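Removed from the display is one protein chain of the complex; every other protein chain stays in position.
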Amino acid sequence: MSFSIWNGLGRLLLVAVLYLWYQSIFVLPPDIHQGEVYRIIYLHVPAAFASFALAFGLLGTSLYGLATKSPGSEFASKAVAEIGFLFTLLTLVTGSIWGKPTWGVWWTWDARLTTTFILAVLYAGHLLLWSSLPPGLGRIKSTGILGILIAVDVPIIYKSVTWWRTLHQPPSMMREGGSTMAPEILSHLIVSIVALTLVSLYLVWRRADNLKTEWMIEVKTLNQLGA
Amino acid sequence: MREGASTFSQFKTIFRFLILSELANKERMLAPVMFSGITLILLSFGVGDLPKDINLDFYNTKLFVTLILALSLFFSRVFDLDRKDGIHDLMKTYNLNPFSWFAAKFALVFLVSWSTCIPTFIFAKLFSGISGDIFSNFWQTLTILSATLAGLTAMGVLLSAIVMNADSRALLFPVLFFPLSVPVLLAALHCNDHILQGRWKGLSDGWLQILLIFDVTYVILGAILFSETVEA
Partner (left out) sequence: MGMNTDPWPYIASAYGLGFLAIYGIYVLLMLQSKKLKKLKIIAEKG
């Protein structure tokens, strides 16, 4: 499929997310326990899911980079780390905003919040490593290894709710005996998760494409200067 | 080292070389010890006397947090001696088995880390006013400290290899090391807490199992991924 078709689909997704947010804020009924403020779940949980999914994306691009040593993998890894960092920050901020009226605190060293914060720091570390190394094979390998290490951290974040005592919600969606959420909330949440994850992938794709174009321009310019 | 030497003989040769260079630069082992001693003194002085139950938690936390901070000072400079005279780049041109190289580096760093770990443990106990001698629960404490050091060493060696050529490695190493060491830190804290509270269950302790899983994960990842950093 051509660039313009993928781009068109991406734009459609962005519009779809706006529609889903409209539904989340104005249409869906309030929650029995949390009232209106629960509506933040339709942004917070999809952002969290996208940030974790991108960590696995980083695993894929890192493994590809280590296997093929291609410059394309470098751009993909950087794009994934940048967008992943954005979504992790969004998760933390929206979680904090949701936490204040729900728990009375902006921040607590709850296990899942803490490990999500760790993921944000690791993404930042990945970006810092990328910018600290000269372009080439060394950078591909080093960032590739770090990408794998970061992805290993993601299951720990998910498991942390069951391993450590926490103030955070116990997993409402994926627990034994099925979800405790009302069907319309659950279905809307799942659609929001899928939509926002696809949006994050679209942003990654656009960013990787820009990075590749930037590199091609640099190579062409250097060749012309050298010629 | 002769061509085609076995993995074990490569390991022995590299390890011997590394330990001799480390012993020739003993002051490198002093800096983390000084750091942990000063940190523990300042913490104990600043906090003063605490009620018994809080004191135990505080002792536990300051022991492992200081240990990780002190060890990070050492881990961040694990390859400095090799880089100094171009030895590291020279070694990359030899037909070395990366696993032997990693194993030798791991063994060295693990052994040398004890020169930080033991004084830190002694200082923490001395300055905390915890009752009981330093050797109480000796074998359990040794198990926890060994498991903690093993996981941290594997990760420290790998991260040090990754950031070795980076411009801002002094900043990069702690940014990467501390988040990745959190699972080890938490598991070690809980395990030691069980020992101090008399609730130690040995290998059936869930936290020790978690610590051992982390260790195995990081050692295996380190062994596999280290080869990428030393490929010429």
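We just call them A and B in the order they show up, numbering each chain from 1.
As a convention for this text, a contact is a pair of C-beta atoms (placed from the backbone, for glycine too) under 8 Å apart; a residue touches a chain by one contact, two chains touch by 3 or more.
Keep in mind the model is a prediction, meaning the values are calculated, not measured.
Interchain touches from the omitted chain, evaluated on the whole complex, reach A.
Listed residues A:Leu43, A:Ala81 or A:Ile193: the one in touch with the omitted chain is A:Leu43. When the omitted chain is restored, the residue from A:Leu137, A:Ala182 or A:Ile217 that touches it is A:Ile217. Mapped onto chain A, the interface with the missing chain covers residues 14, 17, 21, 25, 34-37, 39-40, 43-44, 47, 83, 86, 89-90, 93-94, 97-98, 100-102, 104, 199, 203, 206-207, 209-210, 213-214, 216-217, 220-221, 224.
What we mean here is this: only the chains that are shown with their structure count from here on.
Chain B contributes residues 155, 158, 162-163, 165-169, 171-172, 175-176, 178-180, 182-183, 186, 210, 217, 221, 225, 228-229, 231 to its touches with chain A in the complex.
Interface residues of chain A facing chain B in the complex, by the touch rule stated above, are 66, 114-115, 118, 121-122, 124-125, 128-129, 132-133, 138, 141-142, 144-146, 148-149, 152-153, 156, 163-164.
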